[in-house]
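Shown next, in structure tokens, is the structure this report addresses.
All protein chains but one are shown at their positions in the complex.
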């Protein structure tokens, strides 16, 4: 799949006496897949704040230097979208009445315009267009005797998706919005101290023991006195964890809200095989995200699992196709076929999802050129019919293939022999939420768990 | 002279229909001597703001890209000190209730801590430690129907030194503090429109006609309606233009507040020759800043002017002396002697000022090695006994040679045959202010034109 | 596996009227896995030679510019080892009596010292330490009426491994040593013209039709007159294609000398499962090179294939582990485990080969921490007991685990429950050469197909 873009990954480490800058760096590195366009890291020893940030992958962003202050706490962030302004790269720092605040967050607030206008009317100025700066201004202005009071009072005003880590000179706070859209988990470091991260694979990277997921609507406060949990407050809302983390975003070696991502994808593949009976010679994945589902499909269907496509690992952010090649159109450097596995074979090709469909059509053409007999294109998720407003940068609606075309029309576009989407019920079962009580499936259904404040009004034109 | 560090240079251009981004870039380039550690440039067409900034000389800061929006106004800044944070590089942008504000300023506010604490108490947060961000927050919060009202009300709260250019989508404003510490001048572009700049040499660079200096306490407002002058207001205060602009900072081809910098330095040299009669064979400058004064000394004394020292033009920001060489100590790549002019000669060596004295001692040693018979070290300014708090980053007081040593002690340290400082009266006469009614000479006298709010209290330790 | 290092990848394109520079670039990009430390590309239109080369991956080496001359022929090279001197980066150019020669080659000559000493004695000087420069000097000096005569006469003097592409203003020549150690294949471009490349995946990348492998001892000459094959000549020698191309080096989507690399690895896995019967719960590969063999093992044994290890795709050339982390030792960012697939399970872990064994030991430890019950470490190749002298930079002999330790000692070092190597007979069967008539297996047997001229004499000390 291509077209979906992971928004962000965040980490926070609180561990006096430990190399927190290095730990945060390594944990963040495990989240690089969540954002490749900028990275930032900040460390504090209570008095000083040592930070570095820059565009690109972490190896680029920290080429010149990496924060190395011997501090007790650190916060890091990787981000998908290429910020025009350097100052928009997270974490965002601000100095106010009570010292500094340093924030890294993942997600998207649906009421950001309202909050920002209100703050501007009362004299606030903004140096970036980030939600982070709104949150920092809210905290700085909220009346209240303690940091926690001010943070809780501020977060209560937010609507939408956010998982965040907030660092002051003395305290590290992790928080997750009441719906729990984006993931956040907590671990205990071997040498003492705690770590917060978007995914559990980041805890593995620093050999931290997984303690538990931060609960929706929960605040984890870590300071000299240890660890305590508080509630953001507000009226109860339904849980709505992003189901796409399981379908595509998260790393397969992560466990989110108690469910292994790998296992969820394997389940999707099994379920898909139950929904779609086909006579074929083999099952092959679109690497890498289709692998677990293809294995599940193979296990359930009894069809052998083989590799049909090989991915060129060097096609990265900075690879640019020559003009000549681009004009020829068909050339795609990212995948090549293994002819001996495809020639004359009937192939079930498994991918996780389909946004625009252009890459999928290229893959089908490649398989045809390699001699594949039949190609049955299978997706481990339902048709994506609605854009996301909780932090995932999909296309606007009219660019979503499934929003404007029928399944048959898409199949014809792909030139596949057949096209099969996993049903919504099948997907929910695969993530162990058959009653849809815990997951957000708005991108498949248009049923947004929050008001969307006319976010998509101007799309139609 | 070395040890003094120019703080900043600023430019603003308002010229619908002209290439304002290029004009601002060229004007700023003429001010590169005022700041070599970072540079920034912002252009607007009323709706968009196109900006770039970065560390280093302009050629480095704009290596990747230079703003090239076809706009009607632009603002630029070069800065001496190497900002830790990228977001501290000016111009600073902020978006508030009335649109964006973009500010570049030169100088130092003495009441910045008070203003900042007040703002923080009322919920403001700061992402940098710049005075600029304080000024922007004051403007954003000041009540008033028009931008000018809000700017005037805000500037009236500032104490200390500032010359600034402020750009919004529609308006370009230049302002200079009531004392007039730092320079600012106004020119008219050949093709229509106006330019503001720290020094007149920047107007020359873009072939703008010099109109006049912005007066102390004055606001120049430029917009679609043309040009108008307003007053910041407040009680009248004495004029206090920084005399060091004439001694060292400004380019000799600039004219500040009606006085040619080259001519002022030449006058200093003449006056120095009247104060110090010496029997010698030649007058030689420490290039480049000692040249004009040495020529004046030569003209007045009748001693021939010759070159004794040659400067290596390639010793710049990025030149790093090898460790081995540094350990040997005496090696200084910046200057070499012209032996044939020095051998057996009695030399009057003219420099502009002396801060720590280490470089001066190296120069004397070099001249001795080249065979100079006598060396009379002459300075075109009085002993610097007090640090500056108006935007010039000198040493703290205890590092100023003249604050802790007698003239004879300094001479002995330099190993010169004699050492002569221009008198304060002589300097004031050279800049045509014999009654000291227009100039700030605090660094020579300790008589600061404003309260200093205990700025130097913690120096003694 | 780690420790083995691919030497080089080469491409040559001859196609008047086609964008040869772009085609060579794209073909070379498909060979990036064969060399990541430097890259070079040269294009000619018969008169001019436009070239660029640099250290690092292709995206780095060609960051500033890529040759874009509209020529008729191009040659490219990627190389493993980080050359100290820029001039050692291939292709190497030389201008001589008959115009220029441009050479890119893969392999290692065993008689290079002898050839070089002879050339030096006759007045030759060398600006690099490459075999390429030796070959160019031989060609320049060899008497003969035609280029082909001189090339054939020169290549006949070489002993050891080489596949090369040689470009002059008019001609492109590909050649493969009489043993055929390193691969080289030929394709026909859709728009006319020909391409030579180390592996067939490079032909796929530019949609060239595979024509055939260049035969051992064969010369392919391409010019205006078309394509012709010639023989290097010399006494017949045994074929000796590097078996390690199939075990580890080549991309699985390549077909070398008629055998699919993917299929060969799959065969190795099947054969391994026949040699090693074990009671276990699952088969898991060390990604990526163990995947095909693990699938073969699974198919043959009937044990389910599952993913147990996930590779962090961002750990590349420029990733540097922080000191702190390095000191802790156990931290390895490259792999993470999928716990749900491992907990309490008996695992057959399949890798391609083992050089030093340190990474393998870390992987076993990781699986243990993830709760694996039993770990049976399986290798799809025999113990490596002898270093290579044909272009693969392995360790010297005493650093090869299998050269100095018994299998049981290695197992104990890995802390695996069992350790199994594929037999040499099994490997040869997997590559369809049961009688060992076509392959070089010197690294497993010490039976070098050529004299080695005391190359390893000084190792023991």
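The first chain written gets the first letter, and so on, giving A, B and C; residue counts start at 1 in each chain.
Here, a contact is a pair of C-beta atoms (placed from the backbone, for glycine too) under 8 Å apart; a residue touches a chain by one contact, two chains touch by 3 or more.
Bear in mind that the values here come from a model prediction, so they are computed numbers and not experimental data.
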Shown chains contacted by the missing chain are B, C
Touch with the missing chain holds, among B:89, B:119, B:205 or B:303, for B:205
With respect to the chain omitted from the figure, which of B:117, B:146, B:340 or B:406 is a touching residue? B:340
Absent-chain contact - pick from C:112, C:136 or C:348: C:136
Against the chain that's been left off, what residues of chain B make contact? List them. 19, 21-22, 25-26, 29-30, 32-33, 57-59, 66, 201, 204-207, 251-253, 255, 260, 262-263, 288, 291-292, 295, 299, 304-307, 310, 312-316, 318-319, 321-325, 330-331, 333, 336-341
In chain C, positions touching the absent partner: 51, 53, 85-87, 92-97, 101, 120-121, 123-127, 129, 136-137, 140-141
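Quick note on the criterion: only the chains that are shown with their structure count from here on.
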The chain whose mean C-alpha position lies nearest the overall protein Cα centroid is chain A
The distance between the C-alpha centres of chain A and chain B, rounded to whole Å, is 49
Using Cα averages as centroids, what's the distance between chain B and chain C in whole Å? 61
On a C-alpha centroid basis, what's the spacing between chain A and chain C, in Å? 37
Residues of chain B that touch two or more other chains sit at none
